[in-house]
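Just dropping this structure here.
Note that this is a trimmed complex: some chains were dropped, and none of the rest were shifted.
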Amino acid sequence: MVAESTPAPRADRPRRPSRRGRLPGRQDWSSWPHYQQAAAGFRGYWYPVAFSSRITNKPTAVTLLGERIMVMRDRGTVYALKDRCPHRGVPLSYGNQQFPGTVSCVYHGWTFDLRTGDLAAAITDGPNSPICGKVTQPTFETAERLGMVWLFVGDGEDAPPIDEQLPEELVGNAAVVGARIQPREGNWRFAAENGYDEGHAKYLHRTALWRLFKAMPVHNDTRIVKRGRWIYRVQDNQYWEADFPGLGRWSGKAWYKVDPTRHDKNKVNRNIGNTGGAAKVNEVIAAQDFPGFASISMPGVLRIAYPGFIHYEFYVPVDADNHLYVGVMVNFARGVATLPFYAKYLGAIRWLFHGQFSGQDKWMVEVTDAPPERLYRPDESLLQWRKLAEDVTEERVGRLKEQGITAEDGKPEVTR
Amino acid sequence: MVAESTPAPRADRPRRPSRRGRLPGRQDWSSWPHYQQAAAGFRGYWYPVAFSSRITNKPTAVTLLGERIMVMRDRGTVYALKDRCPHRGVPLSYGNQQFPGTVSCVYHGWTFDLRTGDLAAAITDGPNSPICGKVTQPTFETAERLGMVWLFVGDGEDAPPIDEQLPEELVGNAAVVGARIQPREGNWRFAAENGYDEGHAKYLHRTALWRLFKAMPVHNDTRIVKRGRWIYRVQDNQYWEADFPGLGRWSGKAWYKVDPTRHDKNKVNRNIGNTGGAAKVNEVIAAQDFPGFASISMPGVLRIAYPGFIHYEFYVPVDADNHLYVGVMVNFARGVATLPFYAKYLGAIRWLFHGQFSGQDKWMVEVTDAPPERLYRPDESLLQWRKLAEDVTEERVGRLKEQGITAEDGKPEVTR
């Protein structure tokens, strides 16, 4: 840089005070001890980890709640074993299959029964190897739903049926699914809190292409309503413009955006309804009688009931610093009615909603850094979610205790 | 590699002794406790952080003395706030301006008054948000000098006028400036010590293009003289060649270099004087009556008075492992006389001096690793600089104590 420099300060610039600030707030999450401890996720749940089509008879390595797990398919069924050969610590996922129903470690050919985890053979020690029958590899229960493989990570208790954990409307109804699985940086709790957060959508996402032609309110009156396993955000009033004293007017509306105070909701819904299966979706939503648009349940499942489709987000803990974003768009069309659904998903939702819109959330989740934190009125949604997580976990810990099992949420950082 | 190998050692090679060595020396800097503690910089000073032209109404993030700070310009004036939204820890520098005089956090639209740091609005909670008035973001004083933005980092005391800290000759005189700001690895103290170090220039820099046609002495007789805020290196004798017993002759001269013992200093200075404004520079230097060529003052400002221009280096602590190198060439020309100055700066000094020459220093600062250290006679310059830093800081600590303020040098590593 080259420049001329005037030696004296300009008189018209006010001297800036240096102020130490007033930043009181929550320094930790000790009022939710289970939640605070669950940096690497809550144990006792089913989590989606991969598309079913990706799990073949070649082993795949996944990390879930800090545990390294080998997943592979054998004659149609998916199996999951701890991904560390107990012999010398080499990942089993580097191995392959030498005998049906087994996986063999690449290093010395230790061969494990996929179903039981038992060491079935140590090839390089011959058929009479005395070690057989003395080693059992830990296994995980698996399931397949919504085109994805799910694993149960618990503390030794029996896994509940996965259908008890899935959103109710997905169990009895055949669904068409558009999904995106994306590894993301940042703690899973920031992702879940971001998803259910009442406050940010109207500000952060106002510039998203997904919202390009839709006005966003400036602020809302919101209540959180608990029903069953879910808590719902109920919007009582929406304010499309506001005057901030001393600052000016601020609006989520624009000339090129649909005016929400005037447009005919039914008409819009009818239009969306023309994309396949929307009528069935609206019927399902009506049957469920959701009290609000957005809901969340353990262990981090967000549900947004749009007219015409339902959007889910599963925040899958990988470890304390990473999670898997699983975005799922569901519709209940059948037959040819699925075609417009696919067209809408692949032509718009995948790029605008699961893509750029959700990418704004990704960015925030990466840089959120709390506690310390200073919450405000719209964070009631966060507080209720944390309370839900805390209460449900307290209940689980008690239930396990009766079975003589100690819950280990947050214990293992990445295990070997 | 393929090779033939002779089995026996050659008799003419002396067996190498294995010796544990004698490496006494200074194991720490505990005799300068303030200096030792100030790994991330001395608090209580103004530091340049960016060219003025780079600070616009879009926020910029800087790290200074381990503190993350958002800097932006509003209607001509530069403001600086702690770069962490107290709500959820997202950097304020990701945000932008929604109302004049404010900056809004990108996530939920928390809006801070730039001058006071007060939370002026939480957009997504509407105009009646009860949190307004309860949160104040820490602020930093700012100034603009020499075409750069300067921030004051202190411990809560009032900032002294920046002109009291600038080199005296820069306050009363209009200057033309050629400057380079470069982020560099390595602790700022190694950069400052390298800059003022009496010993290295003659050896490390003997190969610099900047010195290509100038002989360098082998060694000097040097005294350190304190005058005001500055300590000066005074060269009493320069030795251009030396005979090292048992080793041989060593010289900083070469046939293609000007012989310093013969050339006419006045002639050279006259030549340099032809580049714009040198006469004024020499006049300024004469007025200041510098007792020596190189001087340093707190908090790490080096000044080299060349005939024809003055070169400054500001070693700005970013954190304990990084600093900002700010190299500034100043001349006091005016009008058309500035043109040869710019030509000389852009055509030579920027590349040879602020570039390759200074790049040799950069390399050393990156790999210097002390304490432990074993100082030698020319390190008197280092010892006096450390003593200056220690004495001045001791005085500041006492001054703050009287105001009930605890100095926090070196306390925060990077803050959130």
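Remarks
So that you can tell them apart, the chains are marked A and B in the order they are listed, and the count of residues begins at 1 in each.
Keep this in mind: contacts are C-beta pairs under 8 Å (C-beta built on N, C-alpha and C of every residue); 3 or more make two chains touch, one makes a residue touch a chain.
Please read these numbers as outputs of a predicted model, since none were measured by experiment.
Total copies of the shared sequence across the full complex, per this structure file: 3, with 2 shown.
In this section, only the chains that are shown with their structure count from here on.
If you lay the C-alpha trace of subunit A over that of subunit B, the rotation comes to 120 degrees, to the nearest 5.
Of all residues in subunit B, those touching subunit A in their complex are 51-53, 76-77, 79-80, 82, 84, 86-91, 94, 98-99, 102, 106-111, 115-117, 120-127, 129-131, 134-147, 152, 154, 156, 158-159, 162-163, 170-181, 338, 342, 345-346, 416. In the complex of the two chains, the subunit A residues touching subunit B come out as 1-7, 9, 13-25, 199-200, 202-204, 218-219, 239, 242-248, 250, 364, 367-370, 372-378.
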